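The block underneath contains the structure these notes are about, expressed in structure tokens.
Every protein chain but one is kept in place in this view of the complex.
Right after this comes chain A.
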Amino acid sequence: MEQFIYYLKVSLLSIKRAPLPYALTVFILSVGLGVFFANATFYYQLNSDPLPGKSDKLFFPMTLTPYDCNDCRPPRILSYSNVQKLAASDIPSAQAAMYSSDGYARLTIDQPPTPVVIRITQRDFFQMFDVPLLHGSVWPDDNGHHQVILSRPMALKLFGRTAVVGESLLLDDRNFRIIGVLDEWQMLPRLYDANGRNHLTANEDIFLPLETGYDLNYLSKTNSQTFDDTDYRQLATEGRVGALHQLQYWVQLDTAAQQEDYQQYMQSLAEDEKAAGRHPAPINNQLVPMLGIVDYFGDDPGDIKAFALVTLLFLVVCLFNASHLALNRYLSNQYEFSLRRALGASRSQLQLQMLADVLLMTVFSLLGALFIGYAGVSLMNALLPQNSLFSTWDLTLITALILAAFTCSYLVTLYPSLRASFGSLNQQLKE
């Protein structure tokens, strides 16, 4: 250990000898790593498992296709009546239909309204996606209720406190009673929303019962489509019986047997519907696991993917540049390498010296990269608002970033130090 501290001291002296080239090397490496970190953060968030231990039990079923086509997938959104048909099965341990909508909330009519995003869903939603409640409870059943559940930030925004169960609010100027307030909760990626590229956005502000959403004609804000002449404005009546599709539907199937039974149920349902003339397309049932939802729908954002490639190439360019600068620095110190070897240092001892150099460079470039990475994340939030949610760098990500910084520092230092330690001893000592 004492010897390694000595190596660190020697490294610091070497930096002191030519601080500017060293600072430039660290800067270039920090920029490359920082940009890479920013992109890696989004990739990490997008590809992490939001419900470890449970995500493999949650499935997105798609079965009934109300139009004729060959080899097409069933639509990812369902009509109200099709959801009723799927919900008739008692195979799933839990099941919930949902969609999202916009609205305005305020406490009294004389206050300015606050725009809110509403998740309109059923009671199993909270249990299926491990949504934590701070106060109160969810609705007693899946019937319509003029009762809402608030997110914690929304409760704080409207009331300045979280203990607001029993209070009332106006949602689009209709009176609702608050029956629950969520605890801190941010599901990342937000895979329960299978409608498009919204997996890194914030959770909703207000949760409303599905039946109430239909009763009050709340239309989906993301995706709705009708395959007959259903009037969108008549959700409460026509929307419940017509072919207006806007609901996402999730089921919880805890065992392989349940999954097999549910596949069979979907097959039977599709055959019945086909026989009734409501399923003109060939049967093509899908039961997509939660973690496969992004791949299945091809929602992996192309801009982030392209950006990932660019940042990776940029990192490679930075590595080359930093390595070139490091090579110059090492070659100018080659005399010292040769002297050390002449005095009895083996190449492996010189490589330990290099490891000390790598450690110092890792520390400096990591600090710079974290700073630039954070700035990069903020910039990406501004440029790509649909991915605007960035939570925190957790331990796994931080560890991965440290390893990336160490590997890059090692790569930058490896070739120059090898070149320096393999130089001609005699030649260098004479120069």
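As a convention for this text, a residue touches a chain if its C-beta (ideal position, glycine included) is under 8 Å from a C-beta of that chain, and two chains touch if they have at least 3 such contacts; residues count from 1.
Following the convention adopted for this analysis, contacts and distances are computed from a predicted model.
The subunit not displayed here is recorded in UniProt as "ABC transporter ATP-binding protein", chosen from "Sarcosine oxidase subunit alpha", "NADH-quinone oxidoreductase subunit J", "4Fe-4S ferredoxin" or "ABC transporter ATP-binding protein". Contact with the chain not shown here comes from a single listed residue; of A:Val241, A:Ala342, A:Leu379 or A:Leu403, that residue is A:Ala342. Although one chain is hidden here, its contacts on chain A can still be listed: residues 2-3, 6, 13, 16-17, 335-336, 339-349, 425-426, 429.
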